[in-house]
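A quick write-up on the structure given underneath.
Excluded from the complex is one protein chain; the other protein chains are retained at their positions.
Chain nomenclature is as follows: A, B and C, assigned in order of appearance, with residue numbering initiated at 1 for each chain independently.
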Amino acid sequence: MINLLEVAKHSSADSCWVVLHGRVYDVTDFLNDHPGGSAAIMALAGKDATEVYDPIHPPGLLEQYLKPEAYLGVLSKTAGQPVDCQLPSACKSPDVSLSSLLNLAEIEQVAKSKLSSKGWAYYSSATDDNITKMNNHLIYQSILLRPRVFIDCRECNLSTEFLGLKIGLPIYISPAAMARLAHPVGEAGIAAACRRFQAMQIISHNASMTPQQIVANSQPGQVFGWQLYCLKDVQQSERRIAEINSIDSVKFICLTLDAPFPGKREIEERQKMEEMRAAGVHGAPQVWGTDASLTWEKTLQWLRRHTSLPVILKGIQTYEDAALAAKYPQVRGIVLSNHGGRALDTVSTPVHVLLEMRWYCPEVFDKLDIIVDGGIMRGTDVVKALALGAKAVGIGRAALYGLAAGGQEGVERTLQILADETATAMRLLGVRRVDQLSLQHINTRGIESQIFDSDTVIRGSSSSSETCSKAKF
Amino acid sequence: MINLLEVAKHSSADSCWVVLHGRVYDVTDFLNDHPGGSAAIMALAGKDATEVYDPIHPPGLLEQYLKPEAYLGVLSKTAGQPVDCQLPSACKSPDVSLSSLLNLAEIEQVAKSKLSSKGWAYYSSATDDNITKMNNHLIYQSILLRPRVFIDCRECNLSTEFLGLKIGLPIYISPAAMARLAHPVGEAGIAAACRRFQAMQIISHNASMTPQQIVANSQPGQVFGWQLYCLKDVQQSERRIAEINSIDSVKFICLTLDAPFPGKREIEERQKMEEMRAAGVHGAPQVWGTDASLTWEKTLQWLRRHTSLPVILKGIQTYEDAALAAKYPQVRGIVLSNHGGRALDTVSTPVHVLLEMRWYCPEVFDKLDIIVDGGIMRGTDVVKALALGAKAVGIGRAALYGLAAGGQEGVERTLQILADETATAMRLLGVRRVDQLSLQHINTRGIESQIFDSDTVIRGSSSSSETCSKAKF
Amino acid sequence: MINLLEVAKHSSADSCWVVLHGRVYDVTDFLNDHPGGSAAIMALAGKDATEVYDPIHPPGLLEQYLKPEAYLGVLSKTAGQPVDCQLPSACKSPDVSLSSLLNLAEIEQVAKSKLSSKGWAYYSSATDDNITKMNNHLIYQSILLRPRVFIDCRECNLSTEFLGLKIGLPIYISPAAMARLAHPVGEAGIAAACRRFQAMQIISHNASMTPQQIVANSQPGQVFGWQLYCLKDVQQSERRIAEINSIDSVKFICLTLDAPFPGKREIEERQKMEEMRAAGVHGAPQVWGTDASLTWEKTLQWLRRHTSLPVILKGIQTYEDAALAAKYPQVRGIVLSNHGGRALDTVSTPVHVLLEMRWYCPEVFDKLDIIVDGGIMRGTDVVKALALGAKAVGIGRAALYGLAAGGQEGVERTLQILADETATAMRLLGVRRVDQLSLQHINTRGIESQIFDSDTVIRGSSSSSETCSKAKF
Partner (left out) sequence: MINLLEVAKHSSADSCWVVLHGRVYDVTDFLNDHPGGSAAIMALAGKDATEVYDPIHPPGLLEQYLKPEAYLGVLSKTAGQPVDCQLPSACKSPDVSLSSLLNLAEIEQVAKSKLSSKGWAYYSSATDDNITKMNNHLIYQSILLRPRVFIDCRECNLSTEFLGLKIGLPIYISPAAMARLAHPVGEAGIAAACRRFQAMQIISHNASMTPQQIVANSQPGQVFGWQLYCLKDVQQSERRIAEINSIDSVKFICLTLDAPFPGKREIEERQKMEEMRAAGVHGAPQVWGTDASLTWEKTLQWLRRHTSLPVILKGIQTYEDAALAAKYPQVRGIVLSNHGGRALDTVSTPVHVLLEMRWYCPEVFDKLDIIVDGGIMRGTDVVKALALGAKAVGIGRAALYGLAAGGQEGVERTLQILADETATAMRLLGVRRVDQLSLQHINTRGIESQIFDSDTVIRGSSSSSETCSKAKF
């Protein structure tokens, strides 16, 4: 039995103890190995770290990383004053009835009121001036719908396919880290919500639960993908891939390419400064474990050696890279994504890229399954992306906001609203199945003048288009 | 004689009584047959329903639906406490002088202050984020007028023709439901206002008075149309058409196609939640009686068997459907309408469709009489629609706001303002008759870059234009 | 001697007395002849009308219209209570130093604080929603300047020519009515300010002083034009033209075509309602003395018979009419003007028309002298209009605001600011003389997509371009 006063004495890099779930650990040797950097631990040195640690680490992770001798003993309950803990956010505010929330914007408002400032900072932040995050949403409003009338619209079927897998909705869950910041049920709660809709979920590489925990209660046919960030520590990546290979319900690997280097998310940086200031720690550099050296041939070959799962590439942001992806048989799909506006500000939106591809390399739509994420707030957004050729659209923040607003039921409400709005839009457009949505149903003239045009931009200089050219059309 | 305390005991689905106009009815058997759903009745079970029932149901409707034995007796005046009733809105606020209201926006403000929250919610609501409702109005401001000068403009004649019928104004009343929510004189008050201008009125399928009541005081030559929503209950539709066939002043059927399925109107949904909460009722699904299975051949053939009246199709939103409509001789006109932005958000406006038609199928202007509704607030809006080829423009909400602001006189004020503004605009453009307004009087360059262009949008994919193509020009 | 109590008894249409400058008049017989309508007089019946009458009527006008017997006698000073008069606005607020006002927007603010509510309503009002008034100004901000460097810009000469007459500035005073609403020195004060700059002034047809009074203190070479509204009372128009023919410093007639019918100016209407309500008078229709029957041949022939002065046409708003104007040798210039946004809302701005003319009938720039008015707030606005081909730009409201802010000195400050800004802009563009400003100095791409294009707008219908066509280029 160790009391908190004793623990408090070990708060330096020379001797660093922390309490987790009532147990005291010596993490001195681990400081430099922590993927999140030593500063994050030092901020909690000599304290009970449970409330900060818990929502962002999968249960069981500790045992993987710490040597047995690091465990020092049980915390004495009576000794020392209670840590000034951050209550799990979902317990905080009196419950709003989920059924009274009519759209995703309202769910976001409730989530904001329930999330800790840290959680809100992490989820809502985007890079620089949030221009890309905003554009991701607004671009959909610039596309007009063209409803056809006098068509029997009694039936409306939202089910579709991705990589040959049947899915219940053309709406899936994008990989987004640390769901337990939003609610204790975490990613498993999202999976439970997806079960009801047979919706696809791509599990984040940085989930706050293990993949096994997340898929544990899935039903037959429920589809999962798993997001891979290639780490500098290649062996660790290989161990994780091997683990994924062994999970039946994970059907594909989603290799993430849109954040080889961290973007600048000022809301989040500010939140971190605040925490460090509170803890009396001074600015250690953020450790970033992702490997920035990935390349087409090298990385795909390596991946082929370690998994036979189909691969999709997340973060394609130009028609050139879409066309390149189509040349690798191992690659079965791509996710047009700008990382939710969290990587680089003022980049193209997925809608821009879909239109670029229509112009410069439409054949890619036949070779790859294209999905998109970023900015989806309405069923009309969904049908527009589908009409442009996407097989499905992902929601990231929206799912986490649903989770924060009401756990599993909150995610279900989010999916229900979006599914209902999508079905209503399909009926009013005069289509019955997802694959009937086509370019005749949308008017994109309002954004055409924003689409990259190598002919006019690069007048007088050598063209950069490597893989395919508008000249074909 | 039955007192309210007695009535109050029958407030369940097993025994449901309501008071209407001082009479007590047992509506238990009718609960499941109510076109508006049982929840709407249950919210008033055991209470005096008059104030809620009255403004939205035609007088005499009750007798049609209830069996004689449902009538239980007269309400005892002295017994029980008075129902907490919603006063007819027109009685509420001290009167603003109608002549001091200078434009439609001011009339809308007065109407808002006079309407019940339910009435305002119903009339003002649009779908999702109200983008279409807003665009319907703003698109007119993006068209520039081109006044010709040195032209004798002493005379100015607003009369014109529709389907060969003479009408006094190029402004008509769009079909909009439940006018008695705005004022006790209801649709008949609108008809009386139209009489003064010889303006055309299309009677809503869901009017709060019977067609006979509405046309009762019309004068010779006053033109009415009747809006048809095809119901799932085909016999009921056929009975109503037969009834219309027998009314001389109804000159055509306006078959509505733009709302085969209900849009999502959140203001209205919120209002309903509020009412149900107040009544202690929990969310029954909304019943929607409209038949979603209509198709060109089947429905038009069926209609031809039941009426020889000319047919116009309301809700055309693409040039493709405009061109299709022109192939059916029975169809004499079309209404370009997006249901006032109440069906699907972010769709084209009628102005977009007029321009599409100019590009892709201008011949349709010779075959059909085109009218438009949505967003009209100014006489300059009217002349722009007419210059683009519309025969007349409809006002829906504006008429109801006029009605709410001052009954028949309020609608007259609305029509007067719009007629005066239209005449002033015509004079200052240098035209004397409605049919002299032409494309030389408008500059649509500002919106041309928004017009659907199958050539540029659908590069690299098979074109969807079924009926006519821009390539002709 | 008549006292006010006596006067007050004569406040009906049967016997209507008013006091003007301390004299009592019986205006009963004149009620129906008043060009401004009888209601305007009835609002002052039985009262001292001096404060309302004075600023808007030329001195001496009364004698022209009233018969000698209408004069009843002198008002007794002691009798009756003092009229609740509206103080001349220029006396009202403590003086801001004119030299501290740095731009026209600041002068407008001071003017607003000094003007009576009636004066502000009259000057600031525009039609409908003020969209044209706003666009007149904003369109200039959408044109970019292209400064050329390494050019000797020591000299800068603002003088130029119009109709072969030398003028000191490319900035002139547009005809705007009733300057004495702003300041007792009225139009003569404006003329005195122009003298200092040798600036041109077009005297309003509805000036609050006679032309003779306005030009009285002009210096040799100072240029005046006179605005003609053709009246329904042709003889009156002919008398006024004859009067103008006899004034040496008036060098041309500016025939106004952009307001054959009154626009709807709601600020002004509201102000009038307010006044009538205060006076207990009820809404008489506004009398409009302007002849709405003018046509090219008839009116120009009539005018040729009555004056040999050069004629310019004010209110040209399309290239078609500009080209028509160029066919009449008697017409020496045109004013591109939309009446300051006071006639018809949402019309083209003069900048739009200049660009239209560049596209469709550039030869007109060689045949006619083109001037423009509306929206000028900065020297950069001035140089843009000149670079597009205008010979000079007019200020209307800005001159009246200067007058309201500080009488003659206020107008001088207004002209000085605008002249200084214009000279600075010319130097920084690398030009020394007004006629060196050319299309190379401006970039109009930002507004080109707004310019009327008959080729694309009128696809599929017969073109309306009567006089010249873009096909030439």
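Following the convention adopted for this analysis, a residue touches a chain if its C-beta (ideal position, glycine included) is under 8 Å from a C-beta of that chain, and two chains touch if they have at least 3 such contacts.
The shown structure was predicted, so the numbers you read here are calculated from the model rather than taken from an experiment.
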Visible chains that the absent chain touches, using the contact criterion stated earlier: A, C
Contact residue for the chain not shown (choose from A:10, A:57 or A:352): A:352
From C:3, C:28, C:117 or C:141, residue that would touch the chain that is not displayed: C:141
Touch list for chain C against the chain that is not drawn: 99-100, 102-103, 140-141, 143-154, 358-359, 362, 378, 380, 420-421, 424-425, 427-429, 438-440, 442-446, 448-449, 472-473
Touch list for chain A against the chain that is not drawn: 128-129, 131, 257-264, 266, 269-270, 273, 283, 292-296, 299, 313, 315-318, 320-321, 324, 338, 343-348, 352, 449-454, 456-461, 464-465
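The criterion applied here is as follows: only the chains that are shown with their structure count from here on.
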Interface residue identity across copies chain A, chain B - same or different by half: different
Length of the line joining the C-alpha centres of chain A and chain B, rounded to whole Å: 44
Chain A-chain C separation of Cα centroids, rounded to whole Å: 63
Overlap residues in chain B, where contacts from two or more other chains coincide: 449
